[in-house]
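Note that this complex is displayed minus one protein chain, with the remaining chains in position.
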Amino acid sequence: MKGDLGRPTQPDAERSGEAPPTFTGNRGLQIEEPLIYEIGRGDVSGVDLPDPPKVAARLGGLERADPPGNPGLSEPETMRHYVRLSQKNYAIDSGIFPLGSCTMKHNPRLNEKTARLPGFADIHPLQPQSTVEGGIALIAELGRRLTELTGMAAVAMSPRAGAHGELCGMLAIKAALEAAGETRSVVLVPDSAHGTNPATAATLGYDIVEVPARPDGTVDPAAVRERLNDTVAAIMLTNPNTAGLFERDVIAIAEAVHAAGAYFYADGANFNAIVGKARPGDLGVDAMHINLHKTFSTPHGGGGPGSGPVVLSEALAPFAPLPFVHVAAGVPRLVETDDDAPAGAHPFGRLTAFHGQMGMFVRAMAYMLSHGLDGMRQASEDAVLNANYVRACLSDLMSQPYGDRTCMHEVLFDDAFLKDSGVTTLDFAKALIDEGFHPMTVYFPLVVHGAMLIEPTESESKASLDLFVASLRDLALRVGRGEVDRFRQAPRLAPRSRLDETRAARKPVLTYTAPESYRSAAE
Amino acid sequence: MSTHYTRDHEWIRVEGDAALVGISNYAQEQLGDIVFIELPATGKSFKKGDEFAVVESVKAASEVYMPVSGEVIEANAALGDDPASVNSAAETDGWLVRVKLSDAAELEALLDADAYAAYLGTL
Partner (left out) sequence: MRYLPHSETDRATMLARIGAATIDDLFADIPEDARAPVYAGLPDAKSEFAVERELATYADRNVAAGAAPFFVGAGAYRHHVPATVDHIIQRSEFMTAYTPYQPEIAQGTLQVLFEFQTQVARLTGMEVANASMYDGSTAAAEAVLMAHRITRRGKAIVSGGVHPQYRDVIDTVSRASGHPVDNLPPDPGGTEDIAAAIDGDTSCVVVQMPSFYGHLRDLGPIATRAHEAGALLVAVFTEAVAFGAITPPGAMGADIVAGEGQSIGNPLTFGGPYVGLLAARAKHVRQMPGRLAGETVDADGRRGFVLTLSTREQHIRRDRATSNICTNSGLCALAFSVHMTLLGDAGLKRLAALNHANAVRLAETLAAVPGVTVLNETFFNEFTIRVPGDAAEIVERLAEAGVLGGVPVSRLQGRGKGLDDLIVVAATELTSAEDDQAFAAALAEVTS
C-alpha cells in the first residue's frame, strides 16, 4: 500500500509519479490519505445495526443482485480518514479568506448549536402544521426582518441558494409581465455581472443584452436608456457591483427601467456592504435575492449549502412562489398549494420541494439576533473600512482598473502592475498560498484583465490585515525585482504543488476505477 | 491550395471540391491548452458567419464561426481523443471540419495569409 500513496489511479506514460521525498509520502503533520476505495473493505461497517426481523419480503422480485461496491470503514478509520483530509483544507477558521464576492466571514458556533436543537433539526417538513408552529413562526419572523432590512414588501423564503433566488425573482417578473398581457424577451446585464445572472435569464428563455461599464467602473444610466425598449423585461444589476463600487446612479437607472415598463432585479450577493446603511427598496429594486450564506454568516461548507430568500416589491409580491407564509389573525400558516392560496395571490409555481433551507434560517436568525440592528450596521461599516484599508495600504504598488477611489466591501486590482514581469495573476495568487493565505478571487470580474478581487470582510482584525497587506507588498516588490521563479513554481509549501487542470479536463476521471496494473501487481 | 483567414481567426483551405476549416495558430495560442472540441454532425449546413463548433480550454469556451457557407461532410474524429493536436498543428492535422462550399465566391472576401499576418500585427 505505502508505495501507492499519492499515486494516480490512472497513471500514464506522460508522468509516472515520482518517488515522494519520504518513504510514506507524508511530511510531518501533513499525512497522505488514500481513497476509501483503497482502504475500505466490503465486509466492514462502522455502524452496528440489529438483526433485521425475518419477514416475507415485498420487493416484487427487484432485490439488488450486486452490492454497490462502496467499501466500509470502521469508526476509528472513518474518523482518521476525514480528519486527515480536513487537514489539507484552508478555512476561515484558520485565516483570512479574502475571496471577493464570496463574503467569507466568521461562522459563529452559536448558530450551529441552535440549528441542532431537536425542535429545529428533528422536525419533518410534512408533519402537521399544528405540530411545527415554532418552525413556521421562525420563517415568518426571519422573513419579516429581511423585508425590514431591505425596505421591501414581501419575501419568498424557499430558494435554496443565490442562483435559485435569481430564478425565483426573474420568474416573479416574468409572471407579472404575463399577468399584464406582456411578452418581453430581453434582459439587460452589465458586463461585470456574476455568471449566474445571464445563466438565469437564459434558462428562462431571455436574450441577454450586455451593458458595458463606463470608465469609472459603474453603469451609466445613459447606456441603460439606450438599450431600453418595450422588449426589455428586466435589468439584473449587482449593487455594490462586482468591482466593489456602489452604483451611484442606481436610482436614475431604476427610474429609466420602470419608465420602460421593465423591472429591476438586484443581485444581492454584495448586500453585506450596506446592511443597516441603505435599503434596496429605497433604490427602486423590485426583486433581490439575499445570500444567507454570505451576509448572514451561514457556513459555506466547501461549496454549500446556501440559502437565497428573495425580497419582492409590492408589484411582484402577489406572484411569490409556493410555499409562502400567510399570517391570518396573527397566526402564521404555510400556504402549500394553489387551492390554499389567499385571495389576491397568484403564485408562479413551486421552485423546490418543501419550504426552503430551515437549517440556514435558524443560523441566520441567530446571527441577526446576536448582532442586532446596531451590530449589523457596524459589521457593514467594518467590512467597508477593512476593504478600504487594504486599498489604501496597497494602492502605491498594485494597480486598480478604475483608479484609486473609495470602494465598498471589496477592492479590485488588475494585472497592470505585473505587466511584462513574467508573473501572471494566477502565479501571484499561488504565491500567496505559500505565505499561508487563501488567495483573493482571481480573473473575476471577467471584464477586468487579470482581476484580483479582495474582500476581507468585517471579521478580520487590524493585525490580520496588516500581515496580509505586508505579504502582498512583499510579493509585489519581489515581482519588481524579477524573482519570477518564486511565483511560477508556487505553491511549493501546500499539500500539493500546482495541479494540472488541463489533464483533468482532457481525460476526465470523475469516479474511482481500480487501476488494473495495481490490482495485478498486488495479486 | 491557398489558405484563407477570417478576422475571427478561422482558416479555410480548398482541397478538391471541398475545403478544410480550422482555427488559426494565433487563435490556439490565445486559447492555451485545448481540452475539448464540440463539433457539428455530418450533413449539417451552415451559413457564412454561423457558429459551428466550440473550442474549450480549461477556463474558456470559444465559439468558432463558418468562414463561408457550406455543408459539413466530415468532422475531424481524431480530435475526440486528441484535442491537443489543435495546439500542436492548428492549421494542418488540427482541422475541425471538411465542408462542401455553397458558393466559392465567398472565399474572395476573406484574408490571404499575408493580409492575415498584417492584421495580426495590428492586434
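Each chain gets a letter, A and B, in the order it is written, and its residues are counted from 1.
We adopt the following convention: a residue touches a chain if its C-beta (ideal position, glycine included) is under 8 Å from a C-beta of that chain, and two chains touch if they have at least 3 such contacts.
What you are looking at is a predicted structure, and each value in this text was computed from that prediction instead of being measured.
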item: Which of A:P68, A:G181 or A:G344 contacts the chain that the document leaves out; value: A:P68
item: Option from A:P212, A:G482 or A:P508 whose C-beta touches the chain left out; value: A:P508
item: In chain B, positions touching the absent partner; value: 36, 38, 56-61
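Here, only the chains that are shown with their structure count from here on.
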item: Centre-to-centre distance between chain B and chain A (centres being mean Cα positions), rounded to whole Å; value: 37
item: Of chain A, residues touching chain B in the complex; value: 443, 501-502, 505-506
item: Residue ranges of chain B in contact with chain A within the complex; value: 33, 35-36, 56-59, 83-84
